[in-house]
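Excluded from the complex is one protein chain; the other protein chains are retained at their positions.
Naming follows writing order (A, B and C), and every chain is counted from residue 1.
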Amino acid sequence: MSVITLKHVRWVVASNPLTLVAASGAIIIALIGVLAPWITPQDPLATDVANAMQPPTTAHWFGTDQLGRDIFSRVVAATRIDLAIALSAVSLSFVLGAVIGGVCGYVGGRLDRVVGRVVDVLMAFPLFVLAMAMVAALGNRVENVILATAFINLPFYIRFARAEVNVRRDSGWVEAARAGGENDLSIILFFLLPNILPAMAVQVSLNLGWAILNAAGLSFIGLGVQAPTAEWGIMVAEGARFITSGKWWLVAFPGAALMLSVLFFNLLGDALRDILDPRMRT
Amino acid sequence: MTGALLSIEDLHVSFATRRNTVDALRGVTLAVNPGETLGVVGESGSGKSVTALAAMHLLDRAGRVSSGRIVFQGEDITHLSASALRAVRGSRMSMIFQNPRAALNPIRTVGLQIADAIRAHRRVSQAAATERALDLLRLVLIRDPETRLNAYPHELSGGMCQRVIIAMAIACEPDLLIADEPTTGLDVSTQKAIMDLIAGIAAERAMGVIFITHDLGLAAKYCGRVVVMKDGRVVEQAAPNKLFNAPRDPYTQRLVAASPTKVSRIEDLVVEEGVATLSRGPVFEQAAARRSAVVPLPVGERVRVRGLRRLWSDGRTSIRAAQAGERYNTIGASAPHPNPLPNGERERAEFGAISARPTYGSSPLLRVTGLTKRFGASTAVDGVSFAINAGESVGLVGESGSGKSTISRIVCRLLDQTEGEIRFDGTAIDAEPARTFNRSALRKDIQIVFQDAHDSLNPRFSAFDCIAHPLRKLMGIRGRAVLTERVFDCARRVGLPLELLDRFPHQLSGGQKARVGIARGIATGPRLLVLDEPTAALDVSVQAVILQLLVRLRQEENLSYLFVSHDLNVVRMLCDRTIVLRNGRIVEQGRSSDLFANPADPYTRDLLAAIPEFNPTAAVEAKVAEPAIALGAKRQPRARQVPSPGGEG
Amino acid sequence: MRSARAIIIRVGERLLSSLPALLGVLVVTFVLMRVLPGDPAVFFASGPNAGQAEIDNLRQRMGLDQPLFVQLMHYLRDVGTGNLGNSLTTGQPVLTDLRQRLPASLELTFTAFTLAVIIAIPLGIAAAMRPNSLIDHGVRFVCTLGVCVPTFVSGLILIFVFYYILGVAPDPTGRLDIFVSAPPSVTSFMLVDFLIAGDLEGWMAAAKQLILPSATMALFVIAPLARITRASMLGVLSSDFVRTARAVGLSSVKINIVYALRNAMLPVLTIAGIMFSTMLGANVLVEKVFSWPGVGSYALDALLSSDYAPVQGFVLLMACIFVIINLVIDVLYGIADPRISVA
Partner (left out) sequence: QAQTRAETLRQLTGNNINTLDPSMPGATREAFGVSTSTYDRLVAFDRKLENGVWVFDRTKIRGELAESYQVSADGLTITFKLRDAKWHDGSPVTADDVKWSLDRAVSAKSLSAGQLGTGSLTKPEQFKVVDAKTFEVSLPKPDRLALANLATPLAPIINSKLAKKHATAEDAWAQEWMKTNTAGSGAYVIESFKPGEQIILRRNENWTGGREGRLPYFKRIIEQTIPEAATRANLIEKGDADIAIDLQAGDLPALQSRGKVKVDSTPQSNGFTMIAFNTRMPPFDNIKVRQAVAAALPYEAMFSAAIFKRGLPMFGASWSEVPNGTFPQPMPVKTDLEKAKRLLAEAGHGNGLKTTFTINVGSAAITEPMAVLMKEALAKVGIDMEIQKLPDAQMSTAVAEKKLAFFTEGSSAWLPTTDYFFRTFFSGEQRWNYSSWNNSTIADLTTQARYELDPEKYEEMSKRMIEEYLKELPLIMLWQANQDAVMTPKLDGYTYWFHRQVDFRDLARR
């Protein structure tokens, strides 16, 4: 579980062609995200109202939007922000969830019960509505979208980490670490958490896609990232309004970008699961 | 082998795994005659189960019969169609498994499951099938069968579950029953009852039985003929008395030797081949030497070893390959214990000396007084007092749940006691709570080796890291070179080949993991080492090696042991004194030799009597003398069953 | 067998033990709503020429002039007496609104859920029967595709294609074609009520309205359900008892259905329960897109207009449903799995 040999990775990739597609797709998306400022042919924010709503042409591969902005450039530029949203939201809930869940799972007792109750409360919330309320309360900035997304994910991570740590808490190697002079905190941080990492990594990957979708849903309601930032969810939400008028390119291209990235992250999650834990494939 | 009920001819089975192809069987040939009970023994991973499963066509999806034939009642069933197979399974050939509880559908009543088995082959109504199921439950001697019919597996004990499975297996009166370790995990008395039941039914119905086990005692007692397997091959087969009294194959010899008996001594346990275990010489030769090591890796592992070797030769491994490569030679040259596994007279003398050694010193190293531990309302340990002198080895025995692990964890300061006093070398260490004991200066003086070697190693630590951890943490050793030196030293002392240090726990065999655990335990140079059933999860042959290692270490390091086990034979061999525990209380303690010779307490006597003992000569005698088992056996199958290969029949 | 009484006791215990969580939900929602910067009084007093007096008046009527803690106490007291306050958006008591709208949401979610289960479970089983085969990968890919499209997009596309272009779907405007008369309300579930009334045409009309929105929702849960099914089925198929069943020669139908499937469904049951309540809470967007008169779109409107009472009521309702679903799953699980002791 811990060491991943190149050979094993190759085996996983070979045994499932989708993995290769997903991995390369995710890498390409990540690259686009990193290189976005250099590969957008036009300024994604520059408007040109005279040329608004143009269908795809050679000048504008994906056409232009309501303000005459180049959709291709916007789709490319949005990659970065969407990845940033997904990554930071998920890592936030991941880190917090792992630590809180880890401590609860290890310490147990009253703390565990109290946190468990709080998590119960959170789980009982209709989570999308909770996210909406949070963004509405805090203002629709990228940070808050991230925060809300992270927050509604937190209970799942806490539970996950708690359960994973709980089953390992009494294992021999934890006792051995104590016999080897470690204190509780370092056992949690340096022994238990690293061990539950692979299982959580899968979760993270699956959640990345979900986080993007969540941001898109918030955008649809008008609570997403603020204008004029190029973000897939907003572009899709805005474009969806023009489906009836036959301006398909407004929604099709950002929609495709969003869909592909979510797809790749999901498939990548599966692949990670294969790579990290050959036995348990779900 | 004409007229054989089942004959397996040169069977090769391989598994496609994630990494490579594992050749699990490499030409197994064996046959079982109608009415005969054939025992199959051999170390773990030798292919016993795979052989049985192949015969039943129950191999995993990944498994494939690559060559060879399986002939059942004269018919080649190697490549039978699924529907034809269904007709064979259950009605002509049946199988029962280890871990009976898991082998039953947890959400279906046992009555229905038996009825299912009947109706799979017989066109009878549900009511008739239920009626028959009831009969079968009576047949397998389940008490109160009418109620049990509607019970779910979890409402039954393990032994009862196994009886139900037997009932299912014989429901359609098959001609062959394959029993794969049917009693593992069951307690000693249940084990005997189940085995007697199988033997009785087989006798009554003239059913052929293949009985897979690694308990030589059981094989000797119940089988007419025994097959020994190793590395996917049959290495020897003969009648039990012949086989166990005069084993021809070196492996069989080793197996027989490694099985502890009432009178064996540790130095008796292992024969020659064990010597080769130790690391010496250049890397490649070493890896080659491992092939004949006492702890042979399962076949799959071996392939990995080759892979690793390539890595080594590529110089790509993280363990400081160059540095380590040099070291091997120097270690080989200047190792203080070039031949650490004792096999000569010298050791034998020394062992004798150990057991004869008087009680050491005046003030004990560890003194435990009135130790009590309660978990909620239940009392796990109840007023236990004992002492361990420096250099002394004290055994702690008792049935499961008697509080052995609890005591060892308290002594190790991993758990707080409820009451009682613990003094280590005159210091009251009970003052420091377990949670903060990691800061104590005495932490490095009391170390522990855990019951389950696999569980005790951090899956994300390499063997090197596992051993290095207490060195870094407790000895404050930071320097790369010093650390490596110390870790290598520890590994060497426990006979762990240095090239294995780079591996992660899942890449090590059970014996190797046990050694890593012990190396870690002695790394800080403790004065007291608590060993909580360090060999419980191991094969007899591996156990033997580990036991010898412990004896040697104790000698070299002047260690004191608190040795926990429920195997009394082992404790008798290893410990100067023995404490017998029951329900958290000490029922008896004293010098091992005295205690085992004249147990004072009836509980100790029971414990001693229940030892599943292996005594080749005695076993054969017992078997021959045994009367036909209940169930109104009319025939005298036993006589036929033993093919009387010139034994003392 | 388990006695009914034991089950009732267990249900009671579970309900009691979930009370603190419900209370927590109440308080958290209450506080969260007050943290929202919007002032409902201002928003709703914004008719032509509403002045400060109107705002103050409204504020007083809504009790917003009291200290927060007093408001909370009043709120808790009201909830205790079954009064969830009034919605300013619809002008009705929240309880009435929720009662009217919940069946719509439940019916939609239920249909979507059934649809998802009907599709996902066979797919999951098919994938598990041949792990790593083309079927397996295909199932995984197709299912994953469903989770990749935001529901509002898939909903709009479905409407565009099936209603606007092809004209095969009825207009996406709620539970029933506006010109079909509703059945006498017995259960408030259209499909059931039509059946009771014996009006098959009406039933068809209601069913047609349900297809697109429930398909939109189902798309989103097929993937996880199929995954769980596959994993669980794989696990069971390689378990010891299936091997035993094979060893005694049971037919493959018996093995796969009676032995493997029934056992494999146990974890699916748990996940499905959680999924159902999540769907119910998360179908906000679908309801919006399909003008479905459910509780989700109700809460959304209320939230955007800082209308406290409906949001609070909605969250409380969802939390209760969450508790109930968990309970039902628990009981079902207890019945399905004899290992779970009822006491």
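Simple rule for what comes next: a residue touches a chain if its C-beta (ideal position, glycine included) is under 8 Å from a C-beta of that chain, and two chains touch if they have at least 3 such contacts.
Quick caveat, the model's predicted, so the values are computed rather than measured.
Looking at the complete complex, one finds that the omitted chain is in touch with A, C. Taking the complete complex into account, C:D39 is the one of C:D39, C:D78, C:D240 or C:D337 that touches the chain left out. Touch with the hidden chain on the side of chain A covers residues 45-47, 49, 52, 66-68, 136, 139-140, 221-223, 226-228, 238, 240-247. Across the interface with the omitted chain, chain C contributes residues 36-40, 42-55, 57-58, 61, 88-92, 97, 100, 156, 159-160, 163-164, 167, 171-174, 178-179, 288-289, 291, 293, 297-298, 301, 303-307.
Please note the rule applied: only the chains that are shown with their structure count from here on.
Chain geometry summary: the mean Cα position of chain A and that of chain C are 24 Å apart. Look at where the CA atoms of chain A average out and do the same for chain B: the two points lie 46 Å apart.
Looking at chain B, one finds that none of its residues touch two or more other chains. Chain contacts: chain A has residues 15 touching two or more partner chains.
Across the complex, chain B meets chain C through its residues 56, 58, 60-61, 82, 86-91, 94-97, 99, 102-108, 116-117, 120-121, 152, 154-155, 165, 168-169, 171-172. Interface of chain C with chain A (complex): residues 18, 20-22, 24-25, 28-29, 32-33, 35-38, 131-132, 137, 140-141, 144-145, 147-153, 156-157, 160, 164, 223, 227-228, 230-231, 234, 278, 280-282, 284-285, 288, 296, 299-300, 303-304, 311, 314-315, 318-319, 322-323.
The part of chain C that touches chain B in the complex is made up of residues 131, 238-241, 243-252, 254, 258-259, 262-263, 266, 336-339.
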